[in-house]
Structure formats: C-alpha cells, structure tokens
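One chain of protein is taken out of this complex; the other chains stay put.
Naming follows writing order (A, B, C and D), and every chain is counted from residue 1.
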Amino acid sequence: MNMILSPIPWLLVIPLAGAVLTMLIPLNWRSPASMFGLLTQLLASLLLGYQVSQYGTQIYAMADWQAPLGIALRADGLATLFILMSSLVATACALYAHLYLNLTKRGHFWPLLWFLWASLNGIWLAADTFNLYVGLELLTFAAVGLVAFASDERSLEASIRYLYAALLGSMAYLLGVALLYGAQGTLAMDSLAETWHWGPTNQVAITLILGGLLLKTAVFPMHTWLPPAHGGALTPVSALLSALVIKASFYILLRFWVEFEVYRHLPSLSQLLGVLGAGAIIWGGWMALKQTHLKMVVAYSTVAQIGYISLMFPLLTAENSEASLMAYHGGILMLLAHAFAKAGMFLAAGNLIYCTGKPDLASLAGMSRYRPLNIFAFGLAGVSLMGLPPSGGFNAKWLLLQSSFLSGQWWWIVVLLIGSLLSAAYIFRVFAYTYQETEATDSFRRPPITIELIALCLSVASILLGFLSIWPVNVVSLPGPFMEAMP
Amino acid sequence: MNLLIDLTLLTGILAIAATSLLSRSLFQSVIFFILLGLTLALGWIRLGAPDIALAEAAIGAGITGVLLLDTLGHLKKTGKLDKDEHRPSYPRLLLAILSSVTLVVLLLWAVFHQPTPAIQLHLLVEEALPDSGVSHQITAVLLNFRSYDTLLEVGVLVLAVLVGLALQTDQHQQDSLPGLPNPLLHACLTLLVPAMLITSMYLLWAGSDRPGGAFQAGAMLAAAFILLHLSGIKLSAQLSHRMMQFGLLLGFTVFLVVATSSVIGGRPLLAYPDGGAGLLILLIELALTLSIGLILLSLFTIANSPPLSSRSGGSNGH
Amino acid sequence: MTALVILQSLLLISGALMFVVGSIGLLRFPDTYTRIHALTKADNVGLGLIIIGLIPANFSLLVTLKLLLIWLLVMLASALSGHLVAWEARAKQVPLAPSEGESNDELTD
Amino acid sequence: MSYIYGFTLFILLVSLIVGVMRIIQGPRQADRLLAAQLFGTTGVAILVILAELQPLPAARDTALVLALLAMLAAVAFVSRVWKTTSTNEDH
Partner (left out) sequence: MDTNLIFTLGGIGLCGLGLFGFIYHCHLLRRLIAFNLIGNGTFLIMVGFAQRGQGVTDHVIQALVLTGIVVAVSATALALVLIRRWFHLKGSTQLPEDDAS
C-alpha cells in the first residue's frame, strides 16, 4: 500500500506537531488551530478504521527498519478500536475544555492534550516493549501535567501522588522488559512471542510487568492514587483520565496477557487478577457510596469499573475457547462503554458543580428541577455504568455473566451482581440529593447549553453502544497475531 | 585483579546508595546521591559502556545533583527542612522490607536462570551499520534504527518543561536569587565556560564514530548554562521569552520535520533519504544538543520560580 | 623499556598514595580551612603524578594533551571550590579549629 | 603493567572509602562538600587509569566531563545551600 495514504504516521505526527504548534503560537490562536487538528485526527482514525476493516492488520516499519532491529507499529482490530475510541472521547473532552477553561488555562491545556493524544495513539499502535515504555512515560507526564495545572493544593497533591505511583509502575515495567531482553535478545512483541519460553526469567519478567501495569491501571489494592487525581483535576481532565489514560496501561496488560499466552501458563495469576477485580468492584462501590463530594463518587466508581474490566482475565481460560471469546468481547465492550459513560458522567458532574459552585453532594439539592438535561445526561451514563438494558454496559455484563456460566466459574456472577447493586446504590444516592427541595439558594450559575450537550452526547453514545455492540465486537475480532494467540 | 576491582566498586555503590537512602541528614543524602552517580560512571566503564558513563557523569553526577542541591537550598530557606518529618509507621516499615526482599529474591531467581537469548540483535546492528549514516553503533540505534523512541523521548523532555511552565504562576517570574559575586569565580568562568562549550561540541562530533552524542553534549551545554546562571549571568533573563521557547522546541521541531518530510516523500516515517542519513542525523543532533541544554537549564530555573517572600504554612484551601 | 615501566609504576603508585594521604588529611585535620589545604594539595599532586605516569603508556600527542587538560581542569576546579568554600566560610565566620566536643550536624537538628 | 594499573586502582578505591568516612562524619556541610570534591578527583584518576586498563579510550572523555563538572556542585552548594542559611544556624 502507498505509504502516503496510510494514516498511521499521521496519527502520531499530527498530535506531536499540534503540541509544538500550540506551544508556539499566541494564546488566542491555539483553539482554532487545535480544532483543525481535532478534525484531521478524527478523519485519520476513520480512515484507519476503514483500511483495517478492509485490508486487515497493518504493519508499519518505522524508519524503514524491520523489527526486531527497528520499531514496528501494528494496527490490528483492537488497536483500531482504541484509536477510534480515543479520538471520539478526546474530541468531546477537547471541545468541552475549550468552552470550560479560560484563555490562559486553555493555552496550557492544548499542548498537554496533544502530547497526551500522541502518547495514547503511540501506545495503541506499539508493537515493541521498549517503545511502550517510552509511550507510557510520555502519557504519565502529560497526565500529571493535566492534573497539576489546576494549580491548587488539591490537584497538586493528587498530581504528586499520581506521578510517584506512575513512575514506580513504569520502572517495574522497564525492569521486566530488561529481563525479557536478557532472556531473549529482542524487544519486538512478535519476535518475543515467537521465541518465548516459560523459564524462571520470563515468569519473573511477566510478574514485574503485570505488577507495574496493575499499579498504573489502579487495580484494587494499588488504587489509592486514583480517586484524588481523577476527583481533584479540572473536569475535562478528569474525564480524559478516567476514560482514556487508565485504559492505556490496561491495554498493554491485555496485549501481554494474550500474546504471550500468560493465561495458559500462569492460571493462578488469572484467578488472582479476578480476585483483585472483585475486591475493586466491592471496595470501589462501597467507597463511592460513602463519598460526600460528587466528583469523588465518580472517581471511586472508576475504581469499581476497572474491577469489572479485570474480571475478563480469569475468564480467558485455555480450557473453554467459547467462554474466553465471550469474556474478551465482554471486557472490551465494558471498557468502551465505561470510556463513554464515565467521560459523560464526569462532564455532567462538572456542569453540576459549575452550577452550584460547590463540590459536595448536599448542595445539589434542587438540581433536577433546575438542570434536567444535565441530570438526564448523568442518569444515562449511570444506566450504562449500572449495566441496565439497553446500554453498552448491559451487553458487556451480560457477556461476562454468560462467560462465567460457560466456564463454570459461578463465583464471578455473585460479584457482578453485588457490584451492580452497589453501583445502583451510589448512583441513586446522587439522584436522591438532586431531588431534594431545600430552602437553599437559587443563585445557581447557568452553564452554556453547549457544554451540557457535550456531556449528553457522550452519555447517549454509551447507551447507543448497547444497540451497536456488534460493530466493535467485529472489529476487535479481526484476524491477526493477537486473535491467533487467543484461546 | 579485575574481580577485586569490580567487587570493591560494587561494595562502594551499595554502601553509598544505602547511606544516601538512610542518612539522617537530607544534605548528606543528596551529597551521597551525587557520589553514587560518580561511582556508577566508573561502573559503566567497567561494563564497557562509555556512552552511558558519559551521560551518567554529566546527568547523574552533574545536573541531577545540582537540581537536588538547589531544591535543598530552597527548602532550607524557611528553616523547616526536616522538621515535619514524622517517623514512618511500623506497618509501612514491614511493607517496605517485605516488598524489597520479595523483589530481590525474584530478581536473583530470574538472573540465575538466564537462558541463552535466541536472537542476537547486535549482529543485525553490525550488518545494518553501513546503511545507517554513522559508524558508532549507539548513535545508529538512537537516531536511525530506533529513532522513533528517541523522538518520543525528546517529547518527554519537552513535556517536562511544558508542565513546569504551566505551573508557573507568573510568566516573567525569574529566579530571584542573586549570583555569587566572587571575582575569582568570574575570572575562572571565562576559562571554564568556553572549555565546557568546546567539550560539548567535541562530544557531539564524536558521537558519529565513537562514544558521545547529542544527550551528553546537551547535558554538558546545560551544565555550562547552569554554571553561568549560578554565578549571576542569567541566560534566561537575557533571552526573550519567545527566543527561549523557540530554543526549547528547536530540537523536537527539527526532528519532527525531518520525520514528516520522509512521509511526504513517500517513505515511512523517520526514514532518511538514501545517502542523506549522516548529514540529517548530524543536523538533528545539533538542534537536539542546543534544545536539551536549554531544556535542562529551564527545568533548573523553573523550579526556582516561587518567590522567596511567599506564605509558607497556612493555607486557605480546604 | 623496563626502566620506563619501573618509573611509571613508581609514579602511579606514589600518585595513588598521595590520594590516600589527602583522604587521611581530610579525615584528621581539625577545621574546614585546614581540610581545604589537605584537599587541594593532595589530589592535584596525586592526579598529576598519575597522569605523568600514564603518558608513556601510549605516545600519542592528542591523548597526552587531553590528559594534561584534564589535570589542568581538575586543578582549576579544586582551587576554585576550595577558594569558594573558604571565602564563604570566612564570610560566615566559621571558627578556626572548633572545640573537640562539637560534632552536631547543622542540618539534622 | 596491567597489574600495576590494577594495584593503583585498588589503592585509589580504598582512598575513596576513607573519603566517604569524612563525608559521614561532617561535621559541617562544607567539610562534606570538600570530601565530595576529593571523591570527584579520585574518580577522575580512576577513570584515566581504567582507560588504559580496559582499554577504553572513551573513559578519558568521561574523566574530562567529570573534571569540567567537578566544580558545579561546589558552586551550587555555596550559592544555593550555604548562602541561604543564616550564620547562627550553620553551627
């Protein structure tokens, strides 16, 4: 295929160039330039989606050096889906940020967003373990910058906590990569998979890599950095972090898990991940129920939702390929639904806080009457998070349930049910506050209708996913090395 | 004999690391951290990695040390450097010991069961070296075979400055500390700074056929800038804000432009045109050196920006 | 040739011993000022001896020049840092040999 | 000859360890810094010898870099850490 027509380089070059450009040009030009960039990114992602669904997995050799000497990029179905997801969510968040932030803050926001986007695209496309490390660090720095630039105490504390956790996570990952290289002499995922053998070195390497990535994904006992970071950042940033950033380390985890057939060789580890996921579901839900600040409820809900997504690991078993495939589809759908629903929910929550001027739940009283559209957006996102039909979240949970049945691991069903009850509880608790009619002030600020609509669009997308689930499922099942390694 | 030297070095490294971690005085920790960088540079030479030794000497022992010392001075200004440090709790100590022992045991187990690698990447590198435009393998890997990693890595550097700039409350806030008014120092600077600049250029030029390269050269350049800054000649105040920004971004931009131009020319991203690799690599490295020097300097000055006479302690946040 | 080797060995080992002397001086001298003395003498002479001892190892003009440059720079650096520390110590009125009992660390308390 | 290099190296390493003791003892920051300075010079000496012993000519470049950066820490210390301490606090 013609090199110019491939959108893969542009998916990296445009955000990187956008970052440089938005640092150099005057403040009031940054938004228009970025809008143009958003458009090209959307087009490039759509083009990639078309090409991959037409011609299958694409390999792109950077600098014309084939892996393992050079670095290869690989756009398979999974990568394409994530690129499309990040394009849609990032565009929505960027538009929201443009309307929400003042001129100076916006000026700093754009380059950080572009770096974030570049690193995300880099990670989705990467097929080289060390390249993933550099991508992860770029992502961490951009995310930490985005958290910190609210520059009040809370966000600063959150960003330091986040930076320290993320740095430790990436160092563990790098240590694992070092061991893999020492054992096999290569960094490219393909050639690693070809020459893979489960000696002690590889087992330790995988353990370190998984440990580091779990810390970065904020899986249950290592989740403590997440709620302050996601709850303390500015609203569009919270949405980006919850919807996209934590998915990056999870995505790498999934790639390692499947491509090196970890599920086949370390089954005890998959049960452990399931237990951690179950812990996250229950603990995250419980903590969300206890929060007094609206954004913290949403942030703890992210902890719980990560738990659901990690339930796919114990269900990806070598014994039952049908159940595995279902779990894979369920997990991916869950991830996708969470991306849209959580972004929508954070934006809606941000709008509510904008109205009341206070971050706590108690001051939401009367909101359902004053801002029904916004509450509706919040509710729709909530429907998907709870897993009520018809929504992306429902289909995902349904697939996970079926997979648990098929593989005979009934205990995950119990966890799924308890989790759904908990999420229903914390979402209805928020609703209860909005329906209260107290004599409190009526001096609410009115947000522009556009930012409410953006939140609504994302929430609607998470519901629509319930009707269009077949499309992402087909995309992630496109043949490629990843699907071949699938049980 | 070699064994004895290696073991002595190893003992030294571990002892210095332990002291820098556990020392009561924070100043002592920082000094030992600088010494660790120095000792590691010796270790890298023993490992046959002079490029890393150069980087470690310039970055580990030089830049990082100065950054830490500077922060220490900043924290000391208010006189409450170690004041609010409560001793960590016992569960924490237990967790720390447990996880560190687990890590060490796991790593030892992994290291002593090392299989023979199936792929010998260095053979591939040697084979492709004539086409890379340079004759030093590390430069070939960094700026040709795996140039994509390097591009992202420069992005990481730029990003660190960007975050620092975004956190700066006032655009034109500058380092408020005066330089050292010592006459001998200034006399020596006229000798030392040109020597540093020449060494920086030497390292850059050496990179194409022997150890050296843009990062070492950039770190050296940054060291020269920081030295000037510390003695009161502030480059960041001399250059306009705009100029500084251009300087910071120059390396990344040149790299990106070269990368993109190959796509427009119908080649994959970052692929150099036939025969032009050597020249383009030198161009990129030159721009990178300047930018890295300025980036490290900015990271040093940005960190300084909160003014002295600020509130410390009480806060109005929740 | 052997005479040269013996000369080299003597130079190298006496250079290294100078470093030991410097270290011991640093350890034994009572106050900052005298320690500066120990430092600047010993290491410059020691390094000088070692560098002269190394010159015959490879008779190359460039290498010799580089070695001499290194020596020059180290001398400059240690002279300058010794001077700065002494200058600052005098400005801050750090006492000449402090009384025996004093060994508290000014940073820890 | 390499035996002599190794022996010299060993003496230098021992001298390093003696220097470390002064840094731990202090008592002043300035003393620690001076000892660190000596440490740097010893490092330079070790590097120039390693350049012959390995043999690895690039070790001399590392020595050059160290020699150039040797005073950076001293200047940073005097101008940043020491300067900001009030006289009565320092001892």
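The rule we apply is simple: a residue touches a chain if its C-beta (ideal position, glycine included) is under 8 Å from a C-beta of that chain, and two chains touch if they have at least 3 such contacts.
Keep in mind it's a predicted model, so treat the numbers as computed, not measured.
In the whole complex the chain that is left out makes contact with A, B.
When the full complex is taken into account, the listed residue touching the unshown chain is B:Val163, out of B:Val163, B:Leu185 or B:Leu204.
Only one residue from B:Leu35, B:Ala49, B:Leu249 or B:Leu294 touches the chain missing from this view: B:Ala49.
Of the listed positions B:Leu35, B:Ile59, B:Leu203 or B:Leu270, the one in contact with the omitted chain in the full complex is B:Ile59.
Where chain A meets the chain that is not shown, the touching residues are 130, 133-134, 137, 141, 144, 148, 151, 153, 156-157, 159-161, 163-164, 167-168, 171, 174-175, 178-179, 181-183, 185, 187, 224-225.
Mapped onto chain B, the footprint of the missing chain covers residues 2-3, 6-7, 10, 13-14, 17-18, 20-22, 26, 29-30, 33, 36, 40, 43-44, 46-49, 51-52, 55-56, 59-60, 63-64, 67-68, 71-72, 74-75, 78, 80-82, 84-86, 88-89, 91-93, 95-97, 99-101, 103-104, 107-108, 111, 114-117, 120-122, 125, 137-138, 141-142, 146, 149-150, 153, 156-157, 159-160, 163-164, 167, 213, 215, 296, 299-300, 302-304, 306, 310, 312-315, 317.
Note that only the chains that are shown with their structure count from here on.
Compared on C-beta pairs in contact, B-C and B-D come out with B-D as the pair having more.
In this assembly, the C-alpha centroid of chain B lies 28 Å from the C-alpha centroid of chain C.
With centres taken as mean Cα positions, chain D sits 20 Å from chain B.
Annotation: 31 Å between the Cα-based centres of chain A and chain B. In chain B, the residues that reach two or more other chains under the touch definition are 25, 27-28, 76, 180, 185, 192, 195. Across the assembly, chain D contributes 7, 14, 16, 26, 29, 33, 40, 57, 64, 68, 71, 75, 78, 83, 85, 89 as residues in contact with two or more other chains. Residues of chain D that touch chain C in their complex: 1, 4-5, 7-8, 11-12, 14-16, 18-19, 21-22, 25-31, 33-35, 37-38, 40-42, 44-45, 48-49, 52, 57, 60, 63-64, 67-68, 70-71, 74-75, 78, 82-83, 85, 87, 89-91.
On the chain B side of its complex with chain C, the touching residues are 24-28, 76, 81-82, 180, 182, 184-185, 188, 191-192, 195.
For chain B in complex with chain A, the residues that touch the partner chain are 106-107, 109-111, 113-115, 117-121, 124-125, 128, 144-149, 151-153, 155-156, 158-160, 162-163, 165-167, 169, 245-246, 249, 252-253, 256, 259-260, 263-264, 266-272, 315, 317-318.
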